[in-house]
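Every protein chain of the complex appears in place save one, which is left out.
The first chain written gets the first letter, and so on, giving A, B and C; residue counts start at 1 in each chain.
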């Protein structure tokens, strides 16, 4: 039966994408230049090269964590899967908001690795320390707890999948619960550039290094062709982590490609600039949407914006290459997501706003 | 950290148990006699003996399903794990009520096998057809569905973990949703004797065979020393199922022990009698509890009864060997569970009621 | 295709078995009596009862290892799978002789748990310390070792699958290699009674406790209905081991059945007597076979005897219920295995010898 599903809409390709995601284009030109400039060099494989070493040094410096272990992986779902399954004991699960990427959009990769994702309520995309505390207390108080999945780690995203941010106070409280309970704290930073450059943000890389057991600095959605920098503030947290990566098919043969890119991203403030460019566009888009009467859902201050539209408007927008599916609501309306990125694209915000202005009757 | 947890209350053994579970005693005397009578016979191992063949024939006859494949496994969690992981494709998950055994009390066995348990709301222990339909529709309507866990099967228990029953109408509706969507329907019958003998029940073994892809007839909790009879109404539903069992450590070397027991259970109406005995005791206990002012929670008509008690009364009861932990509520009260079984135990209901009468001030 | 295989010979059941295995009958009468005597008692489930506690105490005493953690599981393949996957890190494999049960007869259970079985040459059923040392040295010397499966444990059986024994000197040498290399040493004692009672044996339970990280004392093949006693000489070697067992479907609800049986086996020297009875029968059978001109293969001094026979004789023997398949050789001859057990069966040795005498022309 399952193979007879109607062809997925994903299979209908669209020539040009606007605001559908922050991974529609290639790499930031400075990153691409670095790849081109080093292209014909021959180096050791698997990340055992000078570029990876330099990139790791830059990241350790940015995190003010000279002891950190930095590993370069290829994509976000892969990094979550490899890191979380390595942090958990076989009988443990990882708690995450029901809006979390590992719950909703990784096709069961954590479970494939043998572990439950324990869903927690989403508070505008965030996990609440209070919910974690309850989860742990309820585990401890359960006289049959040896029969249930033991919480072993907490997954959260900064910014969240809803575009919102954890404040430093929130992250500290969560980290405190984790340390008291012995849970590993893992932060998915697929879009970390858009948190770090956000005026509302007060969580720095050194804060992450101080509060987490592992986190990753996103490359794919933040100006790289691909790649994520996984940071274990305490080196050796997972013994033989290279073999763990290899066993999951997560080692890039030409590993230096990751080093070259992250070196470029962490040189001359490029990572910050990439974040700022996208956030400025997002602010312009948000203001324009409000002016047109489209009130964004939730309270994202970062590069993701969600609005509710009618079915005809949804199809008009995506047909023209604007935005992407978020959800179909029970009342037949759609939530569409707009995501801004680092690319210059001076006119694209205006193009979208003009399109909406012309089609607003379908709102 | 995890190894420093306070010693689990489970480790405090209690000499005698009343109503703590339906697996506190050994086997029904008739089952034990059959085991003793055949003890010194030497037969082929691994279930390839005459007793298993006869037991399977009796079960096929009781299910009015002459084509069924019957497999004998050792315990309930094991049967759920082996059968469900065999029914699912690698990228599929199994939907279950949040009160379902595979969600709450199997330590993540389904996930260990690589699959998500997709939690659904519990309606007094039951999955609702409407919730299943929504789950499937929402999967189909999600334009990113190739990135999410595909529902592949539905797990339900008859009677449920809350002691309630699915009516034939409810089961038919669920089965219809499953067949339309291509989901496998699996029924956990750990306590099936207590459904089949219940006056309120209208779901027979032939109904299960007609409506499910697989179900098991519980032995462990219904009069056997151990053992569950897994029925695939359509033989060959899982190719090489013996190897699947073996690979999970779920084959009993002296397999005939399972055949001998199930032959006894399905001879002369023993399985039905075992159910009736427990249900009569449960009814007496329910009436007595109400008379004392303890109103059972939910609407279980079977052999499980849940009441809410104060902390002191909870400790008094369990300290005296009565009942077992169900949950600790946020307000500090406990839900305690009483489970009746097939054993004669004429006086035990009265013992418990007397104990409660003496200690009711702690209610 | 795979489901169209010809029906496995396993499916042809035979009424009575002689020497086909040591798990053809039920339990030793003393064990059965203990089960019957305690049958109607009601105790805590899952091994949290007095019988399991007493049995564990008896085993700790027999091992002269008062600190040991003793866990009761149901079968041998299950115990191997649960214990070994718990002892290994995700990127590690377990070395075993190519004749080892986990390589040849567990349907890939270790791999299902995520780990490679690393096959080593079999020296009449045994792993050689020298081969282990080479395996480890070759791993260490391999400059690409982070890309290969790291040896993490060694599996051996006492007696081996070929019926042979490790001497204390051999076991000490293997243990020394393991400790130097950081490998866990695991001993499968499915037939341990037949080693412990063998005059040629010089490895005691206290030796196993001193030299291994984990081992199990077989019940299923040594007089129990079922059950294996897994011993971790160092308690807590695997944290939360109960949950590990539960997650693999390896916890028996009526856990006390295992305690009752092992208590009986370790009372009044029963385990030793069971071993001796089988070994005496094996000796008589060996002498008789030699007298008839059938020279046993290998050098098993325990309860397994292997002889090579022609195809017609093989079918005659198994058709009459004698012995079991071991291998079909490239030249068309069969290796048939005879296994003796604890059951009295005064005449069965003579029956088999008479049968062979009548059919020896087919040798």
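Keep in mind that, in the parts below, a contact is a pair of C-beta atoms (placed from the backbone, for glycine too) under 8 Å apart; a residue touches a chain by one contact, two chains touch by 3 or more.
These numbers were taken from a predicted model, which means no experiment stands behind them.
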item: Partners of the unshown chain among those that are drawn; value: A, B, C
item: Contacting the left-out chain in the complete assembly, out of C:150, C:289, C:307 or C:353; value: C:150
item: Residue among A:226, A:294 or A:334 that touches the chain left out of view; value: A:226
item: Contacting the left-out chain in the complete assembly, out of A:75, A:152 or A:323; value: A:75
item: Contacts of chain A with the absent chain, listed as residue ranges; value: 2-3, 10-18, 20-21, 23-27, 29, 32, 35-36, 38-46, 48-50, 53, 74-82, 106-109, 112, 220-221, 225-226, 236, 239-240, 243, 246-254, 257, 343
item: Absent chain, residues of chain B that touch it; value: 85-86, 89-91, 114, 146-147, 150, 239-240, 242-244, 246-247
item: Residues belonging to chain C that touch the chain removed from view; value: 1-2, 5, 8-10, 89-93, 104-108, 111-112, 114-117, 119, 138, 140-150, 152, 181-182, 325, 327-328
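Going forward, only the chains that are shown with their structure count from here on.
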item: Two chains sharing the most contacts, counting C-beta pairs only; value: B-C
item: Chain centre separation (chain A, chain B; CA means) in Å; value: 41
item: Centre-of-Cα separation between chain C and chain B, whole angstrom; value: 32
item: Euclidean distance of C-alpha centroids - chain A vs chain C, Å; value: 50
item: Touching two or more other chains - residues of chain C; value: 239-240, 243, 246-247
